[in-house]
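Each remark here refers to the structure printed beneath this line.
For this depiction, one protein chain was excluded, whereas all remaining protein chains were kept in their positions.
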């Protein structure tokens, strides 16, 4: 069991939803990177709750305090430790839950795994709040990647049945990715926003929640990144993506759509153009044989509906071993998809940087 | 770049499609396991080509020769090395391909990555043939898992648009998994076989290929396996699944279906039954918060159509940098989905065993 | 480059000598351990400076603040983050050193490695102060080991040419190890203390420093811990020991003494005693073929003299590329051997626990 990821850049995440603080240690960052703190905080704003109507009203003060590894704003090559204090937690809301697992959450298996010793307030270490340090680390990775010509951006491809346009897989501009990666409700076709918000609002009123899909792209990666058999780009990206809470599916390029395609439709053919090799299509999402092929990396992640809903649900008391009805009070997002977009971008950045350092 | 996977059980795979031999080293196996060689060879038969009309006519002699780590049929605790000699390779078929990458294959990025030094005959180290040692290792993992009460089975959920029934996620019997894991054309509803075979045969006649979906389940895992943030069951399984050639999507439980569900539909509620905690549904595919929850682990993998098709395709000569038309001769599967079923089971077994050892 | 160690228990250390704080994240601790904070702080006192005349007069307030992973004094199974604030640093002493590397320290290679971006105040991340979080983590490991019957203790075997008695390798009592591991000037024969202190004091007066040897033992480990070829007990312990600043040699059992022994003298023979296998001697220091053999684990580590001395030394200005004479001001230990004893015990505990979890 591990809250550490990465090979060259090792990210170690710590903290609990209602503990003193959350944070991370990033080991292996190159020395000499002048951190763009404004951009880092903007990224963290995108993920923070209470910034948008689709999200919970809690306002966390997510200010990242850098403890080590940075001198005069420049990385030193030593581990970068960062900490966010928990100031706005209302743990009393969760008090009664102690032995009654919330359906769809980690509560039940965590209770068994840790013999009841885990911090269950707000999900403890399994809380979505732990994605804040991941977004922080990802923002640094993004900055280093951009200096190397790699640009990442993601958008809400679907929420509650309402879809955005999808990426044109073989023609993704830096401008589009820039725009997406700066928005707090990222859409290719911004006209879909109203319908998506209605779907979320309608769920909120019912005391329910909705899921969705996030699509992400990266351009500028060199050809041949990734590795042999067990170290494919898909393996590494998916491992990181499934570490994001609520992600339950990942597909690259046409993904599950390949099931209904013929080889003659699915293969990406080649041509020489302007003296370079070019792919005519990009059904494979920029990855062939587990390696980057120079086309944009494109993938989608399925996000399940927020498990915290205010409707009564059947559960059990794990200590008394009795059947119970659970009503979750507190404040919860009826849809976490918009806030998950920067998290998806962050883990993507961490994996791609780890791959080319 | 690495052909090594696993933490406690490290599997190192070697060999090229048309080289002297392929094989693997399995490091960390427990001592004292009496290997059921008959069952291991049956598993390898399921993956081997030429056993079924959907597959290529090549017959490889896939006999696994154990070199070390086993004494009198029992594991010793030392690394188990295994080798399969390549006897039936026809490398001349591929001779002309040297600098013309086959669309949909690893050829182009591998050429760039390895500076043209990689063995390209039949895909070299990236060939699907390298799944033979994985199936071998997986068969051993399966045997050890069964002794611990864990049973794995997968089936062809879809080929060329024809679907099998899906698992009833919260009610999967050992008998069903046993039957699936012994078949060479694994179906829950065996009546779908004829239609699937027609779809494949029709592609074969056109010189084309078809893709599909494989669904896999595992029962008997203890509650709480898997880990914190970056070591989720989904992370580890997906990393291994995307190492299987042609897998382009992985989803757990409802997967991408979650996008259209409400939280009230998606959450798996609890009840006490016969003194134990039970999930009323299993939309999450047996995994909550990245840990096993005691329900069957259920996931699906999308398989892209075999990239080797006999229709002419646009490609380029990477040395001459000219546009070319490529016609792949040789023998190729119009559909690899049936043969991929035991490979999916194998990597699943390796990951689950690594997790509970 | 990595400040992370361990497999099952991953220790990530962060901070710089004169930065805001130092600390660590311990990933993989078992849940349900009631931490003995008093004992942990006692361990940290043993390492802290200014407690003893052999050490620098600085008094650091080394209070460890636990940030996460502990609830009501009991580990939760989530990563345990700990932080020690730097309150007593006097960075001005080091100001002039910026480009003049102190002989014997990390300064020169670190300057090259990090392109001059590393924090050089007091050695930055390479400072001996970073052993404080290691001792903290080791104290927790020690406590868990003791609950499993494993006891560790080390002593000053030599300082400035004055020697302590060595362990009777095949007869080491828990009482002795208990006594050693509670002392701040650990000696088997406490009568040697005065002579050792004289040697240190004499060096201090000369503006010089002295080195020494630490001997460490562990009893209670099960037979057969450790692993095959590359995962020997010696490999894992030595890797951790050489991470302790100033350690330049490690030997197990007779170590370099084996060079002058015959096989007939060096071999540890066996007998059956009280129904158990027993070794008649323990020249191999409790490790055979890289595995524990049931006898006490015994090893020694050579500690070089503190490189910070107040005598003038030849150095260079790395920016101006000129020859310089360096006089180190500030406060420095004329001998770090006594303070290194708990650090040696700590890394030993972390490795042994990682090995048997």
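Order of writing sets the chain letters: A, B and C. Residues in each chain are counted from 1.
To be clear about the criterion, a residue touches a chain if its C-beta (ideal position, glycine included) is under 8 Å from a C-beta of that chain, and two chains touch if they have at least 3 such contacts.
If you're wondering where the values come from, they're calculated on a predicted model, not measured in any experiment.
S.K.: Would you indicate which residue among C:75, C:143, C:315 or C:348 is in contact with the undisplayed chain?
M.R.: Considering the complete complex, C:315 is the one touching the chain left out.
S.K.: At which residues does subunit B meet the chain that is not included here?
M.R.: Touching the chain left out of view, subunit B contributes residues 1-4, 10, 12-16, 19-23, 25, 27-28, 31-32, 67-69, 71, 74-81, 83, 113-115, 117-119, 124-125.
S.K.: Since one chain isn't shown, list which residues of subunit C touch it in the complete complex.
M.R.: 1-5, 11, 13, 101, 103-110, 112-114, 123, 125-126, 130, 158, 160-161, 203, 206, 208-213, 223-232, 234-236, 238-243, 245, 247-272, 275, 277, 280, 284-285, 288-294, 300, 302-309, 311, 313-316, 318, 321-323
S.K.: Mind pulling the subunit A residues that touch the left-out chain?
M.R.: 7, 27, 77-79, 228
As a convention for this text, only the chains that are shown with their structure count from here on.
S.K.: Looking at where subunit A touches subunit C, is over half of the residue numbers used by both copies, so same, or under half, so different?
M.R.: Over half shared, hence same.
S.K.: From the centre of subunit C, which other chain's Cα mean sits the farthest off?
M.R.: Result for the farthest chain: B.
S.K.: Please work out the Cα centroid separation of subunit B and subunit C, and write it as a whole number of Å.
M.R.: 46
S.K.: Taking the mean of the C-alpha atoms as each chain's centre, how many Å separate subunit A from subunit B?
M.R.: 27
S.K.: With chain centres taken as the means of their Cα atoms, state the distance from subunit A to subunit C in Å.
M.R.: It comes to 39 Å between the two C-alpha centres.
S.K.: Where in subunit C do residues touch two or more of the other chains?
M.R.: 27, 77-79, in rising order.
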